[in-house]
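Sending over a structure as structure tokens; questions will come in a sec.
Missing here is one protein chain; the remaining ones are kept as they sit in the complex.
So, chain A:
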Amino acid sequence: MEDMEDTGDVQLDAQETPEITEVEQIELQLLMEGIYRLQGFDFKNYSLPFLRRRIQHRMNAEKLPTISALQEKVLHDPLMMERLLNDFSVNVTEMFRDPSFFQAFRQRVVPILRDYPYIRIWHAGCSTGEEVYSMAILLHEEGLYHKARLYATDMSERSLKRAESGQFPLQRMQLYTKNYLQAGGTKAFSEYYSAIHETVEFHPFLRENLVFAQHNLVTDRSFNEFHVIVCRNVMIYFDKSLQNRVHRLFYDSLSSGGILALGSREGLALTTLASRYEEVDGLEKLFRKIK
């Protein structure tokens, strides 16, 4: 789905990456520093294996021998910079991704939210917005949408733009319908969209209480207090120290008794703030701030 300039050479970099050499490490740090100084995007605390894979991927695609060579291109060619940045932004998402999560949210979190007169939800790292719309549908079906406001943020403007449009490709709708059904949808999924040609447009009423904004978890601060923060499969790209930093940010942004929702492979147990939350659903990674 990404830009098609690199048609020629896309291959799965599935092969084991060898041990990182000192030179490579220096190159990598220099590149990150360069990107940060030039663009303000701070990837220095991203998970090292992840950065290496993405950079390797770009190097393969551009047929470049070293990170330094890539650095030269990235610093001088804005297009290359954009490509690399896009490589770093992994926009893998689905509507009702991990349906069991949404089911758990419906069963465990919605009863809590019912008592609030007003609900603020932050989707941090919302990517192209599929999960935000999913949440909007869920809240709508639970009769909470009218009093909810969903803040969807991502560091990528491009992703945000797509999210804002409320249009998604037709091709994945069959999967989304299955997800919707498994997530315990109470209506017919088809009630929420119109299919036109190759895209599906969600009904505008779902967009009414959505706020899209650019926000970088690495550099930006808290901007409101929320009852729910959803940040699924975002921190997997961060290293431990950055994860702790982001967790602190979330902790500060949550109201007391607020809910933190993480990705299925993520956890709170080994972070510094583990004792500040209680499990609402351990399997679906739903936590509640307790102190």
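As a convention for this text, a residue touches a chain if its C-beta (ideal position, glycine included) is under 8 Å from a C-beta of that chain, and two chains touch if they have at least 3 such contacts; residues count from 1.
Basically, contacts and distances are computed from a predicted model.
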| item | value |
| --- | --- |
| Candidate names "Circadian input-output histidine kinase CikA", "Branched-chain amino acid ABC transporter permease", "Capsular polysaccharide transport system ATP-binding protein" or "ATP synthase gamma chain"; UniProt protein name, chain not shown | "Circadian input-output histidine kinase CikA" |
| Hidden-chain contact residue, picked from the options A:Q29, A:Q171, A:T219 or A:S241 | A:Q171 |
| Contact residue for the chain not shown (choose from A:L75, A:V90 or A:L273) | A:V90 |
| Interface residues of chain A (partner: the chain not displayed) | 1-2, 4, 7, 10, 12-14, 47, 49-50, 53-54, 57, 90-92, 170-171, 173-174, 177, 181, 186, 188-191, 193-197, 200, 233, 235-237, 240, 263-267, 269-270 |
